[in-house]
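My questions all concern the structure below.
Omission of a single protein chain aside, the complex is shown with its protein chains in their original locations.
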Amino acid sequence: MFMHNKRLQYTVRVGDTNPGLANLLLEQFGGPQGELAAAMRYFTQAVAEEDPGRKDMLYDIATEELSHLEVIGSLIAMLNKGAKGQLAEGVEKEAAMYRSLQGAGNDSHVTQVLYGGGPALVNSGGQLWNAGYIDSIGEPTADLRSNIAAEARAKIVYERLINLTDDPGVKEALGFLMTREIAHQKSFEKALYSIESNFPPGKLAGDPRFTNVYFNMSQGDGDMRGSWNEGDQWQFVEDVSKMMAADGGSGLATANMSPDELKAVEQMAMRTQSDPAMNPTTGAELGAANNSVVGKDGRGTMH
Amino acid sequence: MFMHNKRLQYTVRVGDTNPGLANLLLEQFGGPQGELAAAMRYFTQAVAEEDPGRKDMLYDIATEELSHLEVIGSLIAMLNKGAKGQLAEGVEKEAAMYRSLQGAGNDSHVTQVLYGGGPALVNSGGQLWNAGYIDSIGEPTADLRSNIAAEARAKIVYERLINLTDDPGVKEALGFLMTREIAHQKSFEKALYSIESNFPPGKLAGDPRFTNVYFNMSQGDGDMRGSWNEGDQWQFVEDVSKMMAADGGSGLATANMSPDELKAVEQMAMRTQSDPAMNPTTGAELGAANNSVVGKDGRGTMH
Amino acid sequence: MFMHNKRLQYTVRVGDTNPGLANLLLEQFGGPQGELAAAMRYFTQAVAEEDPGRKDMLYDIATEELSHLEVIGSLIAMLNKGAKGQLAEGVEKEAAMYRSLQGAGNDSHVTQVLYGGGPALVNSGGQLWNAGYIDSIGEPTADLRSNIAAEARAKIVYERLINLTDDPGVKEALGFLMTREIAHQKSFEKALYSIESNFPPGKLAGDPRFTNVYFNMSQGDGDMRGSWNEGDQWQFVEDVSKMMAADGGSGLATANMSPDELKAVEQMAMRTQSDPAMNPTTGAELGAANNSVVGKDGRGTMH
Amino acid sequence: MFMHNKRLQYTVRVGDTNPGLANLLLEQFGGPQGELAAAMRYFTQAVAEEDPGRKDMLYDIATEELSHLEVIGSLIAMLNKGAKGQLAEGVEKEAAMYRSLQGAGNDSHVTQVLYGGGPALVNSGGQLWNAGYIDSIGEPTADLRSNIAAEARAKIVYERLINLTDDPGVKEALGFLMTREIAHQKSFEKALYSIESNFPPGKLAGDPRFTNVYFNMSQGDGDMRGSWNEGDQWQFVEDVSKMMAADGGSGLATANMSPDELKAVEQMAMRTQSDPAMNPTTGAELGAANNSVVGKDGRGTMH
Amino acid sequence: MFMHNKRLQYTVRVGDTNPGLANLLLEQFGGPQGELAAAMRYFTQAVAEEDPGRKDMLYDIATEELSHLEVIGSLIAMLNKGAKGQLAEGVEKEAAMYRSLQGAGNDSHVTQVLYGGGPALVNSGGQLWNAGYIDSIGEPTADLRSNIAAEARAKIVYERLINLTDDPGVKEALGFLMTREIAHQKSFEKALYSIESNFPPGKLAGDPRFTNVYFNMSQGDGDMRGSWNEGDQWQFVEDVSKMMAADGGSGLATANMSPDELKAVEQMAMRTQSDPAMNPTTGAELGAANNSVVGKDGRGTMH
Partner (left out) sequence: MFMHNKRLQYTVRVGDTNPGLANLLLEQFGGPQGELAAAMRYFTQAVAEEDPGRKDMLYDIATEELSHLEVIGSLIAMLNKGAKGQLAEGVEKEAAMYRSLQGAGNDSHVTQVLYGGGPALVNSGGQLWNAGYIDSIGEPTADLRSNIAAEARAKIVYERLINLTDDPGVKEALGFLMTREIAHQKSFEKALYSIESNFPPGKLAGDPRFTNVYFNMSQGDGDMRGSWNEGDQWQFVEDVSKMMAADGGSGLATANMSPDELKAVEQMAMRTQSDPAMNPTTGAELGAANNSVVGKDGRGTMH
């Protein structure tokens, strides 16, 4: 069960209000690398987890991410506080309000007009949060890797936001949130490597014919070798004819069909055949009757 | 530049057609862990990559994933081939066709009615593929971790699909695709650890006050200790009062406002105050006038 | 700040596992009327709220909804627990597993193959949760009405789910969750009517010419009168000519344009004019050259 | 059946064209609180409604909302009319056109480049309209409350837009549209309270043990009492131990499993155990080998 | 302005109720090729259209499509009418209701549990309608072609639905709706070809070096020639070296950068270099320490 205390996990001390900055911070409120995505990622994993140690850890971190969501939401609410009252009460002249809304840059007009300055679960471009941001699949050797990557991404977005503000209070709170992503990544790494055999993830072993093969499918100037495709661990294939088909077969797709199925498919094929022997007049030719494709009088040309 | 050859990377030998199984395989065609997501993940990273080694590797693997998209799409097309012709040509009686469509289970009705049996970029539940499945952020120390995790997830989904079919040709092709995810994960791991200093990701160091702290925010029966929150690397905090606020401040949120801003906010607060001294009659009470909330005659009760 | 205790707000006692039922319950986990939508609705309002009484109430209820999310998620995890292990470990024969997956009905195949049986933030049809489900706009006289309506909807969905299961433990837990929606609705009603003047919502009064008008825009058999369009409060307009335009004007749309703008628009209009004096041959006519639209030999007809 | 007359329900008299303002108005064309959402909300309810009075009212208001969609769409088309021609005909110099596009502020570039200045079904931030904006569930005691709330929200967004323009014609048309939302709310209120017993919504009564309970789940400074949690109607619970579990049970989640299910789950748990007794070396430690987490030379620090 | 009459454009005579069929019909109510998409496609074009003939035609057809939406919605409401009452009133035993809900096949559980049997704006797989289904861009030579294509698609989906039911009343109504798509396509074709010069669409002519070139980018067995790539109108290029780069240039991407920009990019490249000279130990190798990738004892293998 969750409980709440109205004190924040980190004190929020915003300097001047600034709706444009508020809007950038939405990235970590309702964006793909933001705190709701983090909290829900770990919470949904925790609910289904069988391992008691990971279950406890996932609940710990999910709860902290909810508390971070509150911190970043409070930063946004404070930065928007001035604009919010003015639009709600209509205290400025319309034209002034319009100019200030546009001047705030980015999409802060959405935040003001649609959400009234409240922290909405959208990213900084107004894209609604959706659960596709969460990539848990219920297998710990995969989910822990996903969590490690998610913490890495969130760390970077905080880093960029820190690079964009010189309000010391905002910077300090963002620094706390960024640092916690580092700590969480460390925990998830420990939990992953505490699974004795975690690679390859899951249960089935790979097919030994293809586990160590590297296909050089992008060729030409710029080809490079390194530990990712070179050395004892790799069999490097650059002969395209050995790639298709890699199994040595025909590279064709086939299926068995019943006589009825076959007959219906053939009927469809005949009905919809594009006859290569025809050279039909087309709609495009009708439409081009009075002009030349390659640019004539009435037509524009690039300059 | 991309080129194409009509031979597949792996020969597709489907036994009997089976639209229900085709639909499950959509998971890896247009689902979040599927081949389009993989191809676009690596392709978009490749385009912007500065490092020549990674750029080459990302193009290699992106191109292979496109080739896998073709293999899984061909499996789906073959499994749907029979049903497709019959619906298009209306060769069965309506009632029989309706029953066979429903009998195929899951959402294969969408695949048939809307997409005509073609491989559509949806997951096995009909959810449209969207670019939110891709989590690249343009920083290699994060993106490579995301790639590692993505390969791990894709491997697991293939494993589950293999567990669900006994058609040897389908199983074999899925086994090839699953194995390649293992090989790709290995390449991304090598590339990540070839970055000399890759943790913490990005450029800014964490705040040393909070990098090694573990907050025990989920308490009660089930608390566990392990390498993820115990040992020399960790400072374990379980006193809630030390969590809020972690900075030792008030845990409140504040911002500076201009007098005009302040006045507008106060005006809004006054206009919309919920007065705790009132005990108003409410709409719910109007609506409950003729019944009791706690279950009376006309009302249903759970049995 | 949020805290968590590993005891649930309501004890979950599931009888036999049942992935099909688990899937229906997803409606209240990741569906539009579900607990995440409720929790985030109230939480985001709480963060921006200026009124101390409402702020406290919103945090109370948001926190309870998160605890409900945990209860419903635990119901789902328990109902899926058997299927999850079997698919992960591949302990059944493929064909049996495939049949049992399809036999569970609805979209439980997505839950198993993609999410591994974990509670995912999707509705019972596999639609990803998105923040468009939340309709807060930052004005309490509107948001409280939205909250009242949201609680009413959630109550109904729980009622329907209760009607669909005879597992006593599931029924009891759903009954608890349903009842709490009633209690929350009551709180929001009290808070709304504690705002002294809450109708019309917001600050601007309506235009008195149109506030009490009812336009009878759907006419013909089935026209009805009732308190919603009849009585002293209403001016009933059924003469269509008084509706367009209701302001007594021309009902046309006009704008001022600069000479340059006007010239460009005219040029575009001339370039793209569909000349009513032409009767052109069309692509459809080309395509119909060898058949009659009204059904001839080769063509199918409905039977 | 719907019919149409080319005269608008309200005359649209736009002053100067203004693509930036056009874009803000998209909020009520293709936004969540806009006229399409309203029209489709009432129309879909009308189709399924059994009560003849409500059915008539829902068709009346749905039809009016469609007419409003046309009014707001015409405002947008007029405001965009100048820019549209200039971009289509390429009559300005490229650099001037680029500057004017960016200078319009907000997302008007999308409206111009992608939609050619036409009114698109997106909100003012470019988010595509989706049917998740409609929350009808087919039970009138819930749907009428949803309609009341929707009208309240739409009224507020119009109010904000009115506060942002000083074009008298735009202001007047927006004022008409805003006022009609007030009138519609009144009709829906009448229809709701004409249902004799409308609270709690639906058929099942609540569980009397929990209908009147208020859980104080957010505690600490800021706790408040008011009619929403105080008085004869409420039992106020602040002892956390009485919340978990509210039924007096263990607060645990359990399910029956067959021996086969149990065995598979145990096997999965063992295979994926994170062993708390291990202190493994992790990928993060590999990656940090050449740097210190707490900020050394090569690393950036916040300044 | 829109008006409405409660008589339908086509009489709906449903035989027995059938929620499974209702659900399939959702494809044309809230699906991508359905009537809402059609109505909104033409309506939004009509609002912005400058040409009086097309404007009138677009309003005519948009209005008819709204009337079709009402017909298809009424079919769905009738087919769901029985199930709706039973779930709302809980008149069947739970287990029977659960079985009948699952037995209806496809996603009708969503329609019942979430929408209460009302016609919801989702496709037959539960995917919410979204405005991305509309592809208007505000240029008639493109939009009319889009409309022609949209009518063709809608015609096909109706054809498939007709093939799936033997209820004569449903079949007849679907036949009417299908036929009207044919008529609408004919109107749009006439309007397109009434634009004197409609190909290429828009204003700018193509670059004559590339207008008539066909690049044979997919090579190998299966290469075919036909009027689409053969004949006087085409220059057929199959030499890959003439494709990259088609302009005869280097095929590289370059940009000018200021010295500061260049320095920052170089710094980023150096910080994140994957050093090809290293062969680092990776996380995967840590995780594989106790097992072999190529399948050993504890590991599953495919059978």
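We call the chains A, B, C, D and E, going by the order they appear; numbering starts again at 1 in every chain.
As a working rule, a contact is a pair of C-beta atoms (placed from the backbone, for glycine too) under 8 Å apart; a residue touches a chain by one contact, two chains touch by 3 or more.
Here the structure is a predicted model, which is why all the values come from computation and not from measurement.
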| item | value |
| --- | --- |
| Chains shown that the absent chain touches, full complex | A, B, C, D, E |
| Hidden-chain contact residue, picked from the options B:G116, B:G175 or B:P276 | B:G116 |
| Full-complex contact with the absent chain, from A:S100, A:Q219, A:Q235 or A:N256 | A:Q219 |
| Hidden partner interface residues of subunit D, rising order | 1-7, 50-51, 53-54, 87-88, 90, 93-95, 97-98, 101-102, 107, 109-110, 112-114, 116, 122, 125-128, 139-141, 148, 162, 171, 175, 182, 185-186, 189-196, 203, 300 |
| Residues of subunit C in contact with the chain not shown | 141, 192-193, 195-200, 203-208, 211, 224-228, 230-231, 274-280, 283-291, 293-296, 298-302 |
| Residues in subunit E touching the chain absent from view | 5-17, 32-33, 52-53, 55-57, 59-64, 67, 74-75, 77-79, 81-86, 88-89, 91, 130, 132-133, 135, 137, 139, 141-142, 145-146, 148-150, 152-153, 155-157, 159, 162, 172, 175-176, 178-180, 182-183, 185-188, 190-191, 194, 199-204, 206-207, 209-218, 222-224, 226-229, 233, 240, 243-247, 249-258, 260-268, 271 |
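FYI, only the chains that are shown with their structure count from here on.
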| item | value |
| --- | --- |
| Same or different residue numbers at the subunit B/subunit D copy interface, by half rule | same |
| Separation of mean Cα positions, subunit E and subunit A [Å, integer] | 22 |
| Chain centre separation in whole Å, for subunit E relative to subunit C (CA means) | 21 |
| Multi-chain contact residues (two or more partners), subunit A | 1-9, 53, 56, 59-60, 62-63, 67, 74, 77, 84, 88-90, 114, 116, 122, 128, 130, 132, 137, 139, 141, 148, 162, 175, 182, 185-186, 190-196, 199-200, 202-204, 206-207, 211, 224, 226-228, 271, 280, 283, 286, 298, 300 |
